[in-house]
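Here the complex is missing one protein chain, while the rest keep their positions.
In this document, chain identifiers A, B, C, D and E correspond to the written order of the chains, with residue numbering beginning at 1 in each.
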Amino acid sequence: MTSRFESVFLYVVARAMVPLIQVFAFYVITHGHYSPGGGFQGGVMLAASIILLRVSMGDESYDRFPREAGIVIAGFGALAFALLGFMSMLFGGNFLEYALAVPGMSADELRYWGIFFAEVFIGFLVWGALVAIYDALETGGVE
Amino acid sequence: MMDLLLDNRALVAILVSALAAVAVALTGERRRNLRESWTVLAALAKFGIVFSMVPGVLAGERYEVNLLQISPGLELALKVDPAGILFALSASFLWILTSFYAFGYMRGGGEHKQTRFFAWLAVCLSATIGICFSANLLTFVLFYEILSVATYPLVIHAGSEKAYRIGRQYLVYAITAGIALVAGTVLIQNAAGTLDFVAGGFLEAEMGTGLLWAVFVCFFIGFGVKAGVMPIHSWLPNAMIAPTPVSALLHAVAVVKAGVFGFVRLVGYTFGPDLMGAIGAAAVLAVFAGGTILLASFIALTKDDLKARLAYSTVGHLSYIVLGVALLAPQAMLGAAFHMVTHAAMKITLFFCAGAIYIHTGKKKVSQLDGIGHQMPLTLTAFGVGAVGLAGVPLVGGFISKWYLAAGAIDAGALIFLGVLLVSGILNAAYLLPIVTRAFFRRSPDHVKLDEASALMTVPIALTMVLSIMLGVFPDAIFRFFSLSEAIVASVTGVTFGAMP
Amino acid sequence: MSQIPALIPTSLLLASLVALLVGLKSHRAAHLIALAGAVFAFVCSILGLQAVIQGDGEAIRYAMGAWVPPIGIEFVLDSLAAYMVTLITFIGVMVLIYAPRSLALETPGRQGMVYPSMTLVLAGLVGMCLTGDVFNLYVFLEIAALAAYALLAIGDRGAPVATLRYLLFGAVGGGFYLLGVAYLYFAAGTVNMADLSMRLPELMESRAVIVAAVLMVVGLGVKMALFPFHLWLPDVYTNAPSVSAGLIAPIMTKVSAYAIIRLFLDVFPPGFFTESLPIATTIGWVSAAGILFGSVLAVAQHDYRRMLAYSSVGQLGYIGLGIGLANPLGMIGGLLHILNHALMKGLLFMIGGAVRLRFGTTKIPEYVGVGRAMPWTMVAFTVGVLAMVGIPPTAGFFSKWYLLLGAADAGAWIWFAVIIASSLLSAIYFFRVVEMIYRDPETDSAVADHEPREAGEAPASMFWPITIMATAVMAVGIFNVLIVSALLERVVAPLGG
Amino acid sequence: MTADFLLSRYPYILIAVLFGIGLYGMTVKRNLMKKVIGMTIFQTSIYLFFIQGATKQGATIPVRVPEMGTSPELYINPLPQVIVLTAIVVGVAITGVALSLILVLHRRYGTLDEVELLRRMRESA
Amino acid sequence: MKLFAIILIGILAGFVVWGTNDLPERGDPTSPASTGVSTYYIENAYTDSKTPNMVTAVLADYRGFDTFGEAVVVVAAGLSCLLILLRRRRREDGTEGGLFSQADAEKAARMAAGEGLYGDGT
Partner (left out) sequence: MIYQLDFWLMVILVLFAILALEVRDLLAAVGVLTGFSFLMALLFAKLGAPDVALTEAALGAGLTGVFLLLALVFVGRESED
């Protein structure tokens, strides 16, 4: 099975759209500070792009985005978020206390970047996890 | 170290057999001589420890051990008082004899799973001594439950479907009893705020008659099951499916007596005789006990199976003690306390004999015993002594206790119970003595030659027989059972008796 | 030291994330990491427990991100939380040690994913216990629930069906709880527990608060499998792998019960659950019904796990009764039963798994001769049974003891009778199994048609957790007074007396 | 009173209706997919409750506009939105797991009817 | 049964509506929710973290731990789906491929009978 829908049109359009969606998704993630949006929404968009890839390209998409990649990205995203939380603990702060994460920077600046990284990590994590769920569902419960 | 052991003798007495159980279990079937020496060692040690406390207790000393707090304000505590040591002394002494007897019995019968048997027997003894020395109700309940559970493997020892069925019945009765006890204990703790036994009782009439009755009903179920008070006795005759040493020790001495002892604690140390009389609970208890005495004796008459007959006899005689306690008269109480000992000695003799006959000849039924006295004269003589003792013939222990019971009944003005005692004495004679006459004066259908059971069994039988007689002739010799009984009555009611009869 | 409240859940979360990544390659490494995380969390909980006891029950408060509550999320390690957290991490460590062999048998090829799920369950439950924020509690509730669904669904053939039912029940429960949080927030303007407890007394008459309380308690009640909502429980535990059941049955439902107790004692004003609204009493009555229902049905079961599941329905009722009594002794009984039942049920499920590993059966009639084949495991089993029945001095006796005292104190004689009756019932259904395992096909005429069991003690990695749990059951019983006086009496202080 | 009540409270009533519909779908419908759909509706009604309770008359969306300053009455309460954001993600996660369970059990039992499923499950046990 | 459920749900919905009686008016700027903690977020979000979008600030900073928990929920969901569904996937050429196929039933049986922590002597 190469694709669920043997359609050249779908194939071409999807391939063209995926990068656009991804770019927009990154925009949504990184602009969570200023406008509605953020890690969750952007992550969902990223996932949607991969799902589009899966739908349009079928098994070929596993070469671009392997089956394992979803959960690995999710795991690393969450792990990075956790480490972000632990980072300030190293400097004597509380968990997720961005203001203490790096000595020598002003607190609001640090929080800004803390939020930024948190959003990015969340974006990756949501991306990976949702793709993983999709991949799992796509097997249809093979035993 | 030695001081520590001496100070905590009550605890050591309990632990000795628990340790023996572990040792027995670890030694296993292959080294059976070593295994059995553990049992003997523990039995001797236990008896020695208990016996060493007798003079002190008589002199007014109370050996106390506080183990640990088990619930806020409640300690797991031991205290040796006359009532406790009376029971503990008889149980631990008879354990020695039972041990030897059991070796003979189990080997003679080639029983399976002897290790399990001896280990649980030792645990039962631990629990029994724990019951004796409990200083408060919670400790009492704890050991009581352990005893209930530890008896179960002995009851199902035979491993037949019937044994399991009876085991289930036993468990239901025992657990019900245990739960009832817990309920009663909770009620007391809630109302009185304390559970410590006090000679003369610690409950007050102000707690309300309804509550006191509820407590009484709970405890009646709790102890009544073990003590075989009708109508909640039916597990007891069935449980005779256990090997005879178990029947002997547990169903004549330890387990059932634990129930009876519970009644002693209940009337003498929890409610107190005055309160029992005031709320009328004593009368109810006495009626149940009296009814049980008569009914059980009649049922015993109809039983052909020797052990079943003895079982019903046990049911009846346990109620003698309950009745003695329930009459509330000092003399009756004295009789009851002493009957705990004498009945133990006599009934264990009878059970030993029954077991010896069964193992040696395979005969279980009374109707098969014609002429067996010529084959096993010593055994049957001992049986005869026990039988006449239970019937209340002088010079055997039973006479003295019955005498005091009767005197107490007169004292209490309850002449109907005097009648019950007399009738049941006759019935006792009617269902036990024919066995003896049958054994000696009827001709056996088979060829008979003198052929006693092994020494491991006959010697204990002889010793218990001697003990029964000794209790009738010198009731206060060596073990000071009579003095202890008097001490119980004195501490509970304040009445002291001058001289011995 | 001050980081402990945060370290306990986060270390578990970290461990599960790392184990998840590592587990893709090697389930062994995942196991070791999960175990290390659990042990670390356990050590932290012990330290926290010690700190709380030494601090005379003074709570250790921890502001996440250093945002003082109510702005940020607060973690509170007080006596009750420390008690629960220690219990959860202890069970977690035990089950994790126990897990590998059982998983190799029951869920081949998926172990690498199971360990992170197990730590996630632990992390979620620990978070629920520690958090001081009603919404954060919801988040952790769902973490635990989601991981638990997966753990339960990979069992026997019927497991997915049972788990889906659980999931639907859980979603309803979670939704109710969330809606309750919404009412509470709109009525009081905060989701911080300490803050709420200051603002709610003046809102006691507010209908919104009443609805919030009812919704939250019903939601948690569904998760706790309180009587009418217990329907999901038996099938789930019956079909779950032994490891999952051993992890989830002891603690998952208890933590929901804990959350109800937390709401009762610390969030809503004193008397709100007892006088303004008869919530506590209602919980008590349905629990009483649940006790009888669960015990009676347990008697009729032939599958070991199903029997334990119904027994759980009954035993959870004891905790509910503790809440329902709403007096110090009763509540102590309920809280102590959380600990006792967790230890006992964990022990029994683990033993079920060990028997399954050796003899491939979970049917009680096929347990014949197991006592001979795995003697020490069965000694532990007997200890567990004695505790379930409530024979002193095992742990089970004392929770019943306090509950009975509490019931007598409150004059709740029907509940008193229910506790007594259910003890008897549990004796009936548990001793049935004891009788079965100690029958011996070789010498027992009654069961001679059964094949003799080959000797086969549980493997060491399963045997030692079982032994430790059995010891703990005994130890908690004998030394319960330490727990009661050091922790629980402080917890129930708001109830007066 | 009724009219007033309806006017000021109609969102709550409609939310309660949605809530009830969702619960109805979860409890009464026998098809498991329908149950999941009901679950989604049920959860969404709760989100709506949060969001609509957080509205503030005369306030704008919680994104700071430099010219307006940061007076609390100018912006809508952000906290419920954060809560709902979290809850939505949780809801989708639950839906995903529910669907994967449905796939497995459909593969095993070949039906999605709850009563039938439970019957087959008991039979095979 | 169905009718009973509907009636019960109706009662519940009625109860929920009944509870809204004591909630503040819709859009009331003086309600507890509008005057409680939220004022802090609105006033200080920008000064604390230079983030104009208060939702983001609350989400990722003030209540960052909630978000962390939520992130874990998502991962847990992904993990759960994998655990439930993904076992072995057969590739088109018939070989065993994909995720997590180290052990099959035979190996599992060996492990169950073996020794050591993982049943294979280790």
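Before moving on, here are some points about what is shown:
The definition used in the following text is that a residue touches a chain if its C-beta (ideal position, glycine included) is under 8 Å from a C-beta of that chain, and two chains touch if they have at least 3 such contacts.
The structure displayed is predicted, hence computed values, not measured ones.
Across A:Val18, A:Val44, A:Met87 or A:Val120, the single residue that touches the chain missing here is A:Val44. With the whole complex as reference, residues 10-11, 14-15, 17-18, 21-22, 24-25, 29-31, 33-34, 36-38, 40-41, 44, 47-48, 51-52, 54-56, 59-63, 76, 81, 84-85, 88-89, 91-92, 95-96, 99, 102-103, 106-107, 112-113 of subunit D touch the missing chain. Where subunit A meets the missing chain, the touching residues are 28, 36-38, 40-41, 44-45, 47-48, 51, 130, 133-134, 137-138, 140-141.
Everything below uses one rule, namely that only the chains that are shown with their structure count from here on.
The minimal number of chain-to-chain contact steps leading from subunit B to subunit D is 2.
Compared on C-beta pairs in contact, A-D and C-E come out with C-E as the pair having more. With centres defined as mean CA coordinates, subunit B is found 78 Å away from subunit A. As a whole-number value, the distance joining the C-alpha centres of subunit C and subunit D reads 28 Å. The distance from the centre of subunit D to the centre of subunit E, with each centre set as the mean of the Cα atoms, comes to 13 Å.
Residue positions of subunit A touching 2 or more other chains: 34-36, 68, 71, 75, 78, 82, 85, 95-96, 98, 126, 129-130, 133, 136-137, 140-143.
Contact between chains, per the stated criterion, is found for A-C, A-D, A-E, B-C, C-D, C-E, D-E.
Taken together, the subunit C residues at the contact with subunit D in this complex read 135, 138-139, 142, 145-146, 149-150, 153, 156-158, 160-165, 167-168, 170-172, 174-175, 178-179, 181-182, 185-186, 191, 235, 238-239, 303. Interface residues of subunit C, counted against subunit A in their complex, comprise 3, 6, 10, 13-14, 17-18, 20-21, 24, 62-66. Those residues of subunit D that touch subunit E in the shared complex are 5, 8-9, 11-13, 16-17, 19-20, 23-24, 27-28, 52-59, 62-66, 70-75, 77-83, 85-86, 89-90, 92-94, 96-97, 100-101, 103-104.
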